[in-house]
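Just one protein chain is left out here, and the rest sit where they should.
Our next item is subunit A:
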């Protein structure tokens, strides 16, 4: 019944304006950038985290080295508006241990301001001005044919890939946009293939500080993710959970968080993240169909994904970004940063959180999708 709703044509028409439905494709011409190809092994046969395991002694993975090298390279070239590592982070007093960050130059509305923006955001898609700003394109990630991951120093951008772009007004070190490119699906909907690719990026970066974020509530509906390094751990990551559904030896479980100020679900995978990714993609499409804004956080090298369904934005509330939902708040003013209290943040999260009846519906939806896909 639930899945049927997804196939409802009205739903697609409602969400996709004619402009968006064109599925924007970028014309790259002769642009050549580094290309990272995953190993041919797909997510479902990666075994019990064989080589994806997050071992702290491990040398940084090729993908992480590539990301850091390219990001730092752009730092040397001075493309960022500021050195984000000068921003101060503190723990907000109280039992929740929320994090507050002071980033006076950060521009939250960066993406919605096409005049200001190099990789500008227009007509709900990324439009690249290659002549002036190709520096922001760091590299590209695609599926590969070989048994081990491969890095090609320069290559044309293939279809069905993830473009990694630097954010010139970063929230934290390594802040990038992950933009699915050349997938056949309508680009502004969460689809399992893009989500799988992005989760795999998180797995292969293989650093617990590296988090991937998604916000459905941004001014644009075009599909893109964000990622950056955050200090360990985010408050949401240490919360107790109760299991709603699991597939036993399959090693996947869906939980709801206990005692967290914003209603949240956790998709946890012991070995195979494919189930999590598929269920999450479905549930996201459903939420989008119901006009429920949501965010999610991919943490723990892809093994845990936190989903935050939220209230529809109204006059006295606005949707929170996924790092805010995770307990990390960014302030632009020194005064706000100094004055912040746990109570104020709890209230902010409380107003954004989905209400209990709404959350019950989402939980049921989740379990039924999971059972259906797993069967």
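Basically, a residue touches a chain if its C-beta (ideal position, glycine included) is under 8 Å from a C-beta of that chain, and two chains touch if they have at least 3 such contacts; residues count from 1.
Definition applied: contacts and distances are computed from a predicted model.
The subunit not displayed here is recorded in UniProt as "PAS domain-containing protein", chosen from "Autophagy protein 5", "PAS domain-containing protein", "11189_t:CDS:1" or "Ras-related protein Rab-17". Listed residues A:174, A:261 or A:309: the one in touch with the omitted chain is A:174.
Within the set A:69, A:160, A:344 or A:374, the residue that contacts the chain not displayed is A:69. Although one chain is not drawn, the whole complex shows that of A:32, A:159 or A:231 it is A:231 that touches it. Subunit A residues in contact with the hidden partner, per the touch definition given at the top, are 56-60, 62, 64-73, 76, 83, 85-94, 99, 102, 150-153, 173-174, 207, 209, 229-233, 338.
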